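Have a look at this one before I ask anything.
Note that one protein chain of the assembly has been removed; the remaining protein chains are unaltered in position.
By letter and in written order, the chains are A and B; residue numbering begins at 1 in each of them.
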Amino acid sequence: MSIQVKDIHKQFGSFVALDKVSLEFPTGELVALLGPSGCGKTTLLRIIAGLESADSGQVLLDGEDASGTHVRERQVGFVFQHYALFRHMTVFDNVAFGMRMKPRSQRPSDKQIRTKVHDLLKLVQLDWLADRFPAQLSGGQRQRIALARALAVEPRVMLLDEPFGALDAKVRKELRRWLRNLHDELHITSIFVTHDQEEALEVADREVQMDHGKVEQIGTPEEVYRHPATPFVYSFLGSVNLFHGRIEGETVQVGEDVLSHMPHDFDHGAEVVAFARPHELDIVIDGEAGNGVAARISRILAFGVTARVELDGLNGATGQHFEVEITRARVLELGLAQGQAVRLMPSRLKLFEREVVGGVLQ
Amino acid sequence: MAGASAFHLGGDHAHRFESRAATRETPLVKWLILGLSLTFFVIFLLMPLIAVFVEAFRKGWETYITALVEPDALSAIRLTLLAAVISVPLNLVFGVCAAWAIAKFEFRGKQFLITLIDLPFSVSPVIAGLVFVLLFGAQGWFGSWLSDKDIRIIFAVPGIVLATVFVTFPFIARELIPLMQAQGREEEEAAVVLGARGLQTFWYVTLPNIKWGLMYGVILCNARAMGEFGAVSVVSGHIRGQTNTLPLHVEILYNEYQFAAAFAAASVLAVLALVTLVIKTWVENRAAQSHKDANRDDAS
Partner (left out) sequence: MAAAKTFRVLPGFNITLGFTLAYLSLIVLIPLSAVFLKTTELGLDQFWNVVSAPRVVATYKLSFGLSLLAAAINTVFGLMLAWALVRYSFPGKRLVDALVDLPFALPTAVAGIALTALYAKNGWIGQYLDPLGIQVAFKPLGILVALVFIGLPFVVRTVQPILEDLDTELEEAATSLGARRWQIFRHVILPILLPALLTGFALAFARAVGEYGSVIFIAGNIPMVSEITPLMIITKLEQYDYAGATAIATVMLMLSFTLLLVINGLQAWTSKRTGRDR
């Protein structure tokens, strides 16, 4: 089933949680709502589910306006961040809950319920835990039970709120892969909320990047990562080094230093912010003045194959900190040492016009 | 019966439930619940309270004042205060000691000790009076020994104090034990490491942490001490001007059909109850506030 969201607006007091958001989620896709906390992603998910009502705007499920439909009738599966398993019920009873709550005329027989619950428990690979109570399960197991419980009522849509948020790193990785496989098997239109780019990248077909109640960018995770549409998206998706500068012909002037740059379509004299990922910077030890940004090495962390070099800006970038990722071999080759003055040369640079936000140049 | 009186940090939760589609009742159900529960509240709580004051002033101000300043009433007030002034500090010291031992140390039989401390709550006040009659009454264990020495406990002030101490025994301990258990012993250990001695640790570290719970316990203890009827009634002997507390004075006047005077004395106790509730609410708000502040510090 497809989901469409039209001009959704939601305010809590004076705080705008969602600012006229319009989105489309095509049938069968697994979409990530990505953004920092407070960006409105969970509110949007809850509005789609019917757990929250929008101040204005519409939610269309399969083209039909669902705004007047109660959560109970929307046939959406919702998985909560902390699972919301019923503590006083066994795993079996938790999964059977939705079927048992149906009106008598539509309720499956006990036998059908039993078969269905066991099928679902097999699907989430936890058949052997049917008689346990939620308190006896690990976080990852609870998560999967919560999913099985939501699937039991055959929802048309699955909505997951930070599904891996409460798990430790190792379990999180496992479950991501598992969720992706499950989706490939079931193909239910699904939306999940996350603040973790890696998670979106690994699991989602598409991602919707949000900030301050607005949609910043939509695309496949790779598109968004490779071609961030805004400075916010760029800096949200990973570590960044940024340089404040002005366009001077083909180059970017950063204080007294110059960053050479590939083709761009900014006017001469435009104020810009230049972004580079840590792996997109190189260190030059005897560069000439005016080429690359001068910095002093403050720390070198070289444990594995890659080394992280932390630097403090000099000259035009005084007071700024930079992070560079190069191979350990390269560190040794260059003979880098703490306190050494070097120059940073970007291999790739992403330019954005400096915009005025709330009266402050960003 | 402390389970119910142990104070909690409330705060208004209604918004959380009223703002969500899944946690709201239909208006009909909501008004039904509100209507029924508030009717119950008005009939069983509010009306008795108002009745006390209306009855007290039925014969006018003058009768009211006269009833309160007559010598027997004044002596009843004095005795009531005396019983409270003795029993509250005693139970306060006990409460602090018991809570310190139970919350800060591990020992066998701890849970059993907590149960024993609760005991007076579940004993009928009449039995609380009876036990002291059995011990110190004319036919009691120490009865003849006491009468030889010409010491009167039963039908005298010491008996009233003893009975009051018994019924108010658990109040303060019951508030402090869970509170101090929840706080653990890290802060005290830190103080000891920094060189503080026992009483210093208690005074500068523990006390500030438990002051609201302590106050709460003291208020409830005091209310019960001043209002106790059953236990005191058994040991008092109802000697006017000598062994009558204010609640007993109310009973005597009432049984003599001096209703206005009885309700006048009762209104003093009702005011006391209201003051208790006001202070209690204030303490709860302050405690919730400082709890919130402390959490904010943790977060930053």
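One rule holds for everything that comes next: a contact is a pair of C-beta atoms (placed from the backbone, for glycine too) under 8 Å apart; a residue touches a chain by one contact, two chains touch by 3 or more.
Being a predicted model, the structure only gives us computed values, none of them experimental.
> What chains on display are touched by the one that is not shown?
Listed by label, the shown chains it touches are A, B.
> Of the listed residues B:Leu49, B:Leu74, B:Leu207 or B:Ala294, which contacts the missing chain in the full complex?
With B:Leu49, B:Leu74, B:Leu207 or B:Ala294 as choices, the missing chain is touched by B:Leu49.
> Write the list of chain A residues that the hidden chain touches.
With respect to the unshown chain, the touching residues of chain A are 49, 51, 70-72, 74, 76-78, 80, 82, 84, 86-89, 97-98, 101-102, 135, 149-150, 152-153.
> Suppose we count only contacts with the excluded chain; which residues of chain B make the list?
1, 3-5, 8, 10-18, 20-23, 25-26, 29-30, 33-34, 36-38, 40-41, 43-49, 51-52, 55, 93-94, 97-98, 100-102, 104-109, 112-113, 115-120, 122-127, 130-135, 137, 139-141, 162, 165-166, 169, 185, 188-189, 192, 197-198, 201-202, 220, 223-224, 226-230, 233-234, 246-248, 250-251, 254, 259, 262-263, 266, 269-270, 272-274, 276-278, 280-281
By definition in this document, only the chains that are shown with their structure count from here on.
> Chain A to chain B: how many Å between their CA centres?
55
> So in the complex, the part of chain A that touches chain B is made up of which residues?
Result: residues 50-53, 70-71 of chain A touch chain B.
> Of all residues in chain B, which touch chain A in the complex?
So the residues of chain B in touch with chain A come to 20-22.
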